[in-house]
Structure formats: structure tokens, C-alpha cells
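All protein chains but one are shown in place.
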Amino acid sequence: MRRNFLVLALAMAISHVACGADNNTTGHTSPEPPPEVSSKQADSMKTRLASQSSDQVDKLGPSSNALPPVPTLEDLRMVAPALARYTEGTLLGDLWKRPELSPRDRSIITVAALITRNQTIEMPYHFNLALDNGVKPSELSEIITHLAFYSGWANATSAVAVAKDVFSKRGIGSDQLPPASGEHLPIDEAAEAQRAARVEQDVGPVAPGLVQYTSDLLFHDLWLRPALAPRDRSLVTVSALIASGQVAQITYHLNRAMDNGLTKAQASEMLTQLAFYAGWPKAFSAIPVVKDVFEKRPK
Amino acid sequence: MRRNFLVLALAMAISHVACGADNNTTGHTSPEPPPEVSSKQADSMKTRLASQSSDQVDKLGPSSNALPPVPTLEDLRMVAPALARYTEGTLLGDLWKRPELSPRDRSIITVAALITRNQTIEMPYHFNLALDNGVKPSELSEIITHLAFYSGWANATSAVAVAKDVFSKRGIGSDQLPPASGEHLPIDEAAEAQRAARVEQDVGPVAPGLVQYTSDLLFHDLWLRPALAPRDRSLVTVSALIASGQVAQITYHLNRAMDNGLTKAQASEMLTQLAFYAGWPKAFSAIPVVKDVFEKRPK
Partner (left out) sequence: MRRNFLVLALAMAISHVACGADNNTTGHTSPEPPPEVSSKQADSMKTRLASQSSDQVDKLGPSSNALPPVPTLEDLRMVAPALARYTEGTLLGDLWKRPELSPRDRSIITVAALITRNQTIEMPYHFNLALDNGVKPSELSEIITHLAFYSGWANATSAVAVAKDVFSKRGIGSDQLPPASGEHLPIDEAAEAQRAARVEQDVGPVAPGLVQYTSDLLFHDLWLRPALAPRDRSLVTVSALIASGQVAQITYHLNRAMDNGLTKAQASEMLTQLAFYAGWPKAFSAIPVVKDVFEKRPK
């Protein structure tokens, strides 16, 4: 049996393939998809992808908006049979089904790692999987905006190029996107005063402009946008820090994530998920900092 | 109103678009563009880009040298309206106009960050903006050569692929490029002896080949090439170090940059610029090292 697990992405690049219809039958265009998705649903994603042939796609040639070709599981087999085995057996068959973290959380972590590391090749597959796993279009949109600040502007631009096609093929319109500006979540004045004082002390003598933008733009605007729950925004941020090897900021943001509701068991499993999607060394480098945060948290 | 701020890049990929002419009217092909460019000029860049339609481009299909499609501001709006707002309002409308750093310096920093982080998607736009902002073609060429050493050979190769098209569309010929070899700037013998001794002590016992190349190739050749002023070369180097999270070398190179004429106010604002283009965490990780350099500099 042939399971072209990445081929949807390629299909999306081909403007003449009329595949929008079957993509619109699983409920992900409704404004309120279920927040939790069972691993059974992840399986159905694999099956749905498997029903598309890469041969069919290859014949059509590129369109002017063509994304680069995305390897299928069959491609992996033609180059690295063991990699195909690990992908199918360990990642899709085991990691994504572990109970410590929901498929939705795993998708948030994985998407954050891919955007942070500018790995456009797997974005089409994982953007679609995220939407299937219960990440709302508005949340995926907001993750991209958030990571413009936490991984660099061009990373967000690259993600937009992919998400535009994914959204278009799934019939996701602007009514499902978060507004450019609007209502803010209430701010925790005490915590914000503490954060601002620390940054003023550390960064103020070096880069006052950076202090100002950090306050006005990040903590009095971006972080208060309701399109992404604070706990999810923190999960994105910590994943980005680990995936890019920026250990110095993990302490603050992991504590903030846990203040926002991320459990220790979830943070632990986040590291396991990131080992695969950002590489073992990045996960191992984060361990001492995470350990220190765990030990110093009030019980 | 529609402002396709990144669309020029796409247009450049289309060999049948005869748009070379209007690109050649703003003085950037003259051998001596003005070193300082007002923010008004940056605005005219936005306007010029806005006059090009991405629809027109989309119809033409890819050429054999096609770069991947570059998202426009309209694309950003279709995926992440807030990201479009931040791009238009905060970046283009505010950051690039801050008086602490000239548009030319901001372009040097941004281009260095993009090349170092291999972010080809925004290179066409920012290579053009750099040329509009007074970076000479010979300087952009030399920045790419410099970063082959400071960010890895393939980063330079990727930048060449983009710059080739940018140069071609602007009619920039080999007469405007720095020679492969030739006259060198005079060397500061005392400073060089000190540098060489330190590297010999630190690196010599581990990698004598690296010591040799560092001396012969970098500090007795590359750094002495007149195509880029030492101060600008240092600005590129420090930007590359921060953008790639390599904090260990910041101390030496930031001191060298300031010896070469970079002011403390400029170095501070460089960090602010890099927060947007390399992500907040990279800027924050550099802060303690920069602070230490500032404090230890003789007044």
C-alpha cells in the first residue's frame, strides 16, 4: 500500500486539480472546530492523504504559484527506507498518539518549530494537519503573526506564502481570520510591571528603542490579542525558543507558560515532540533550563 | 488601496516583463549614489512598489530562472491581517524612519541578517531597497562575499542567485562590481599582531589550519578589500553574529566596529532593527554581551 503522506501540499500547488471539495467536508471550515481531536482523527488524515497519487500531480506541471515539490512517503522510501519506516512507524504511528499531549497541542508545537526554522517543505502538510487537529484558522493566522516577532519577520513571510494556498484550498476566507486590531484581553498589571522593570534594567542601558517596542508592541498589544489563548501563545513562544536554540529566554517564557496553564507533563512532552521536529540537540540543550524551572516552581 | 510592497521581486523573476527602464531612473546605477538617503526616499520606494500589480505578474507563469513567489502586503492581509498592519505601520511606517540610524545603515543590517539566516524570500525586496537607500552595487556584492566567510558558503551562494536577477533588472554590469583582487587598504599592524596572537593562543593548539586561513584569507585579504568601508564591514559582521545567535564573537567584533567608527547610539539601534529581522530572542540574547562591551570601552 502506498501512503503519500505529504502529497496534499503538492496537490495544492497545482491550480487545475479540483480537490477543494473533499477538503471541505471534515468540518475545519466551520468557525468553531472541536478543540480536542482524537488520535483516530489523525489517522483519518493519513488515510485521506494516502488516497491522492503523486503521479497524478507530477503530470500537471507547475503553476506560476507553485510551491516546491514536497516529498511523499514513497519518495522517502526511494532514498532512505529507514527514514520512511521511522516516519510511518515512530512519528505518525507512535509519537503523535502519545496521551501526554493532544494532537492539537502537538500541531501547535510542530507548526511553531517549522516556522521558526523556516522549513517551508513540511509546512503545507503540517498546516493542514493542524487545522484537522482542531487548530482554528484564526489561531494558525495568529501563530504566524506571533512568530514574526519571536523568530524574525521573513520567517512569518515564508509561512504566509504557504498558508495562503492552504487557506484558499480549504475555502477559508477573511471572515475566519483575526482582525488586524480590536479588543484586547485584560492585562495582568502586577506581572506586567515586574516584566517591564526587569527589561528596563537589563535592556534599557543598551537599547532603549528595543525596550519601548517590547512594551508597546509586544506586551501591550500582541500578547493581549484574543485570537490565541495566552497558554497557547506561550506554548508557541517556548517551542520557538527551544527550536532555535535560544535557551536564555526559556526561563521567563516557560514560567509564563506554566502560569498560563501549561502543565509540567505537557512541557515535558513538548520537549519530546521537539526532539523530532527540531532535532535531538536542540531538545537536549533545553533540558537543564527546563529542569531548573521545574525545580524552582512553587509546588 | 493596494500596496504590493514585495511584488518587485516577483516581477524580476519574469523574463518577459520589460520593467528595467523605470528601475533605472532613481540614480542607483551611478557609481556614486548619495551616502545618506532621507526617509522620504524610503517612502517613494513603497509607492513605486505599490504601482506594480501582482495579478499582472501571476499571469505570466514562471521562467526557467523563476524565484519562488514573494508574498505581497495583500497576501499578508489574506492570511494574517495583524501582520500586514505591523509590517505597514510599525516596520515601514516607523522603524525605518527612526533617526538614530540612516536608512542605508538599516539596509546593511537587514541585508546581513537575511543572508545570514538564508531567508531568500525577502532578499529581492531588501536588495532593491538597499540599493535605493544608497548601498552601492559594489557594496552589496562585497557584503555577499564577506558573509560567505561569516555565515557559510551556501548562504552566499543563495544570495548570489537573488542578486544576479536584481542586478540584471537594474542594468548593473560588471564595471560596477569590485574587482576579484587588487589594492588593499593599509593594515593596522599593531592591532593585527594582537589579534593574531590571541587567535594563535586560542585556536592554534586545536586547528592550526584554521589559524592560517583566518590570518591569510580573512585579515590580510578580505578585511582589507576597499569595496566596503571597515566600519560597514564590521556592521555586517556584528549583525551576522547577532542574527545567528553567535554571541561568543560579539565582544571582539563590536569593539572592532566601534574602533572603526560605529557609535554607541548606532550599535544600540542596530539591536532594535535586528529584533524585527532576526527575532526578539536573538536581540535579547545579545544584550548582556553588548552591555559588557559598552561598559568596558574607554570613554
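Order as written gives the chain letters A and B; numbering starts at 1 within each chain.
As a working rule, contacts are C-beta pairs under 8 Å (C-beta built on N, C-alpha and C of every residue); 3 or more make two chains touch, one makes a residue touch a chain.
Since we're looking at a predicted model, the values are computed, not measured.
Engineer: Tell me which of A:Ile121, A:Ala196 or A:Leu224 is the one touching the absent chain.
Structural biologist: Considering all chains, including the one not shown, the answer is A:Ile121.
Engineer: Pick out which of B:Thr87, B:Thr110, B:Asn128 or B:Ser141 touches the chain that's been left out of the picture.
Structural biologist: Among B:Thr87, B:Thr110, B:Asn128 or B:Ser141, only B:Ser141 touches the chain that is not shown.
Engineer: Return the single residue from B:Thr72, B:Asn118 or B:Asn133 that touches the missing chain.
Structural biologist: B:Asn118
Engineer: Which residue numbers on subunit B touch the omitted chain?
Structural biologist: 62-68, 118, 141-142, 144-145, 148-158, 160-161, 163-164, 167, 174, 177-181, 202-203, 205-210, 213-214, 217-218, 225, 227, 240-241, 244-246, 248-249
Engineer: Even though one chain is hidden, which residues of subunit A still touch it in the full complex?
Structural biologist: Residues 6, 58-62, 68-71, 75-87, 90-91, 98, 100, 113-114, 117-119, 121-122, 245, 268-269, 271-272, 275-285, 287-288, 290-291, 294 of subunit A touch the chain absent from view.
Everything that follows uses one rule, which is that only the chains that are shown with their structure count from here on.
Engineer: For subunit A and subunit B, what's the span in angstrom between their mean Cα positions?
Structural biologist: 29
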